[in-house]
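The complex appears here minus one protein chain, its other protein chains still in place.
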Amino acid sequence: MIALIPLFPLIGFLINGSWYAFVQAAPGRRKAGSGITGAIATMAILGSFVVSCLLFLQLQGLPPESRVLEQTLFPWMTFAGFKLDMAFRLDSLSTLFTLVVSGVGTLIHIYSIGYMSHDATPGKFFAYLNLFCFAMLMLVLGASLPILFLGWEGVGLCSYLLIGYWYSDPEKASAGKKAFVVNRVGDFGFLLGMFLIFTAFGTLDFEALRSAIVHGGHAALPEGVAVTTVTAICLLLFVGCMGKSAQIPLYVWLPDAMAGPTPVSALIHAATMVTSGIYMVARLNFLYSLSPTAMAVVAAVGGVTAFFAATIAITQKDIKKVLAYSTVSQLGYMFLACGVGAFTAGVFHVITHAFFKALLFLGAGSVIHGMHEEQDIMKMGGLRAKMPVTFATFALGWLAICGIPPFSGFFSKDEILWLAFSSEHGSVLLWGLGALTAVMTAFYMTRLFTLTFLGKPRFSEAHGEKHGHGHGHGDDHSHGHAPAGVHESPFSMTGPLQVLALLSLIGGFMGIPHMSWLEHWLAPVIPAHQATGHVAAEMEWVLMGVSVAGAALGIFLAIRLYADLELPRQFATKWAGLYRVLFNKWYVDELYERTLVRPIHALSQGLWKNFDVAVIDRIVLSFGRASQWSGQTVRTIQTGSIQFYALVLLIGIVLSVGYLIYGLA
Amino acid sequence: MDISPVFFYLFAGLALGCSLLVVLKKNPVASAFNLVMVFFAFAGIYAMLDAHLIAALQVLVYAGAIMVLFLFVIMLLNADVPSFDLQRSHPGARVVAGLLCAVLLLAFVWAFKNSPSPVEPGQFSASRIEAAGGNTRVVSELLFSEYILPFELTSVLLLGAIVGAVAIAKRKQKVGAGGGVK
Amino acid sequence: MIQQVEPWVVLSFCAAIFFIGFAGVLIRRNILVVLMCIELMLNAVNLTFVTFSKELQHLGGQMSVLFIITVAAAESAVGLALVIAMFRTLRGVDTDQIRLLRE
Partner (left out) sequence: MAWLDSHLLTTTLFLPLVWAIFGLMIPTGTPGGRATLRTWTLLGSIATFALSLLIYQRYDAAGAEFQLAEAIDWLPALGISYQVGMDGISLWLFLLTTFLMPVAILSSYQAIEHREREYYFLLLFLETAMLGAFVALDVFLFYVFWELLLIPMYFLIGIWGGKDRIYAAMKFFLYTLVGSLLMLVAIFYLAYQHKVQFGSYSTTLIDLYRLRLPGEGYASAQSLLFLAFALAFAIKVPLFPLHTWLPDAHVQAPTAGSVILAAVLLKMGGYGFMRFAFPLFPQAVLLYQVHFLALGAIAIVYGAWVAMVQPDIKKLVAYSSVSHMGYVVIGLFSLNPVAAMGSYYQMLNHGISTGALFLLVGMIYERRHTREISAFGGITRVMPLFAVAFMIVTLSSIALPGTNGFIGEFLILLGTWQASRATAVVAALGVIFGAVYMLWMFQRVMFGPVNHKENESLKDLSFRELAVLIPMIVAIFAMGVFPNFFFSKLDPSISRFLERSTGAALKVEAASAPATAVYAAKGE
C-alpha cells in the first residue's frame, strides 16, 4: 500500500515521458495542449494524495506508540557484510510530509495545466513534475538513509531539469547546472556522514539506528561511539542540508533556480524539496540532540541565513527573486528551530510555509502570466483591480508570512521564536536574530505586495503584448496568441490559489501553543519538548506581543515608504554603498567565482597541458624516441639483402658450434 | 653398411662434382642441368640404401617435375633480358662464406665420425622388410596407416601452394582500365 | 676388396652437399640459382634421413623424406611463382634488387 504513493507519480512519469519522447518531441510537431498530459499527471499525483489520506487515517486509528507502517519491496543491496532493503516506512512524521507533498503537489499540477497551456512540450514538463513527486515521496518514505538519498538526489535531478526547462536560454541552463553542482557539494557531506554512521553504528536504517540510541525514551550513546563522532556525523549530514535547503554557504543556487517555470518554483523551490533538509534533521532528531555542538551550529547557520537572506530580499526587484530570498530566509528559520531542539516547531513551519509560500509563488506566477512574462515589480503596480482573485489570495499569503495572527505563519513563527528564546539550546541572541528577521520579512513582503498590487499601474497596456513577443523563448515558450492587456488568470490557476489561501488561513490551528495537535501527533518520532524552567511562562505572551508588534512595524514602514517611490529612491542614493552590496547579494556569487570556480578551472587546464601532455606523455614518448634512436643507429647493418643476413646467420652458427665443441672438449 | 663402396663413391663423386658446378656455373641453364645430374646420383644412392620408393620418387618428382619447372621458368624469363647471367656476389663475402661453410663441414664430419653407434636398432631390419614384401610395400602401408594424418595434411599444403602460386604469378588486372571486353 | 662404407662417410657426404648448397645460397645473385641451391640442401637432408633410417632400422626417416619431397615441390612452385612476380615488377632476377626488408 505504501509503495502505491510513489508508484502513481512514477507511472504518470512513464506515460508522459514516453509520450513526450516518442510522439511529441519529434521535430515538426510543435503544437500540443497541456490538457491530456496535465490530466494524466494530475490524476497520478491525486492518486498519491488519496492513498496518503487513507494511510493517514489508518495511522490515526492505531495507538500512538505503534503508529508505524512498513513495506519491504525487495532486497536492494544484500551480500556478505552488507544488507539494505528497498523498504518504505510510514510514521507520523513522514505521513505529514506525504500529505503536504501530494496535496500541495496536486494543487500545483492543476495550476500548471493553466500556466503551461501555451508551452510547446507540456508532456516533458508534466513528466518532470511527476518524476519530482516520485523522488520526493521516496525521500520521505525511505526507511533508510540510502533510500532517502535516492530521493534526495532524485529531487535534485528534477530541480536541475526543471530549472533548465527552457534550455535554449544559456543562463537558465546554467542555473540548472549550478543548482545540481552546489547540491552535489552538499551531497558530498551527506555521503560522508552516511559512511560515518555506518562505521559507528553498523546500520543505515532509521529504525535500527534509533533503537541503537534511544532506550526507553531516553537517548544515550552506545558503547564505543564518541560524542565527537556524533557531532561529526551531524555536521556532515548538515552539509547536505545546506545544499538542499539552501543555507549559508550553499544557498547561492536557489535564487538562480527561479529561472524555472513558476509552478516549479512553488512546488520544488518553496514548498517541498528545499524542506527535505529539515525533514532529515527532524528524522534524525535523536542523533542531533546528542550533540550540543552540532545543534549550536545548526541554529547559528539557520539564524544567520534567515537574517542574511532577508537583507538581500529587501532590495531585489524581480518578484520571484524576492520570494526566493524569502524562502532562503524562512528555511533558515526552520533550521533555527531544529537547532534549538524545537524539531516540532521546525516541521510545523515547514507545513505552514508550504501553504503560504506555494500560495505566494503561484500568485506571483499568476501575476507574471497576466503581465505576459514581466517579473520586475518596478513595472507593476495597481494590479488589485485587474486581478482581483490573485490579489485577494496573495494578500492572505502576505499576511501569513508576515506573522499576523491568526494566519498560519503567525503560529509557527511564534513557536520558533519562543523556543529560540526559552529552550536550553536557545539564547537571547538567537531570538533577537529571529525577531529582527521577522521585522524585515514583514517589511520586504509588504514592499513586494505594495509595489505589485497597490498604487498606480507603472506599465502601459500595450507594453505587455510587445513584451510577450520580444521575450518568447524561441519555439519553446512563445505565446501563440498573446492576448492584449493584463488579465486575470483562468480558473485552473485561481482555483488552487483559493484552496491554498484557505490553508494558509487555517493551517496554523494545528499547532496552537499548549494544545498543539501537531506536537501530540509527532510525539512518537520527536519527543515532546519539555518546558524549561529558566524562563517564566509569562514571557511567552510578552514575546508573542513583541513579534506581532514587530511585524506590524515592518508592514507599517513599508507601506509608508513605498506609497511614494521617490522616498525609497532617496534612501538608495543616500546609502548607495550599502544598497549596492545588498542589491548585488553581498557579492557572494562573484566571490565563489573568483575563489573556487576560476582557480579550479585554471588548475585543470594547467594539469592537462603542463602535466598530462607535457610531463607524463613526454616521458612515455621519450622511451619511444630512445628506442627509435637506437634502432636508427643499429639499422645501418641492416642492408636488406637476405643473403647478407644468411651470411651473418652462418657466422652465428659457426660461433655457437665452436663454443659447443670447445665446451665439450 | 652393406653397400658397395665402388658404386657409392662413384655416385658420391658425381654428385659432389655436379653440385659444385651448380654453384659455380654462370649460366643458370647449365646449373639446372648439373642439378639434374645430382638428382640422378642421389637416386642411385637411395636405391643402394634400399629406399626404392624414394629413389623412384626422386627421379619422378625432382628430376622430372621440379627441374622441368625450373627450366620452364628460365626459358620464360630468359627471353627478354639481356644480362640474365649475373656476376657472383662480392668477393669478400664469397671468401668468408666458403671458408665458414668449410669450417662447419669439418666440424660436422668430426662429429659424425666420433659419434657412437645406436644402442638398439629398430624393428625394420632389411630381412624383415624383405619378408614383409619389400621396401615399397612396407613404406606404402605405413604411409596409409600410421602416417595417414600428415599424409592427408600434405594435400592441404599442396592445395595451398597451388592457389598461392597461381595468385602470385597471375598478372594483376588493371584497375579501372575498362573497355577490355567489347 | 669388399669394404663396407661407414655410415659417417655417407653422412659426411650429405653434409658436404648441404654446405655446397648453402654456400651457393650465400654467394649467387641469381635468384633462380639460389632456389636450385635450396633444392640441393633439401636433397642433402633427405639423404641424411634415409641413411639414418637404414642404420637405425626405422622407417620414420623415409617417411620424413616423402613429406619433404612434397614440401619441396610446393616450395619450388611458390618460389618460382615469386620469381615470376618479381621479374614482372623489377625486370630482373638479381637478389640485390630485393631489399624491401630495408624499409
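Think of it as A, B and C in the order they're written, each chain with its own count starting at 1.
The definition used in the following text is that a contact is a pair of C-beta atoms (placed from the backbone, for glycine too) under 8 Å apart; a residue touches a chain by one contact, two chains touch by 3 or more.
Quick caveat: nothing in here was measured; it's all calculated off a predicted structure.
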| item | value |
| --- | --- |
| Chains in view touching the one left out | A |
| Option touching the unshown chain, where A:56, A:198, A:579 or A:592 are the choices | A:198 |
| Selected residue (touches chain absent from view) among A:39, A:68 or A:157 | A:157 |
| Touch with the omitted chain, as defined above, among A:38, A:103, A:146 or A:339 | A:146 |
| Positions on chain A where the hidden chain makes contact | 20-22, 25-27, 74-82, 86, 146, 149-150, 152-154, 157, 160, 164, 167-170, 173-174, 176-177, 180-181, 184-185, 187-188, 191-192, 194-196, 198-199, 474-476, 600-601, 603-605, 607-608, 612, 616-617, 620, 624 |
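In this text, only the chains that are shown with their structure count from here on.
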| item | value |
| --- | --- |
| Euclidean distance of C-alpha centroids - chain B vs chain C, Å | 6 |
| Shared interface positions of chain C, touching two or more other chains | 22, 26-27, 29 |
| Residue numbers of chain B (touch at least two other chains) | 89, 93, 97, 101, 104 |
| Residues of chain A defined as touching chain B within the complex | 643-644, 647, 650-651, 653-654, 657-658, 661 |
| Of chain A, residues touching chain C in the complex | 638-643, 646-647, 650 |
| Touching residues (chain side chain C, partner chain A) in the complex | 22, 25-27, 29, 34, 95-96, 98-103 |
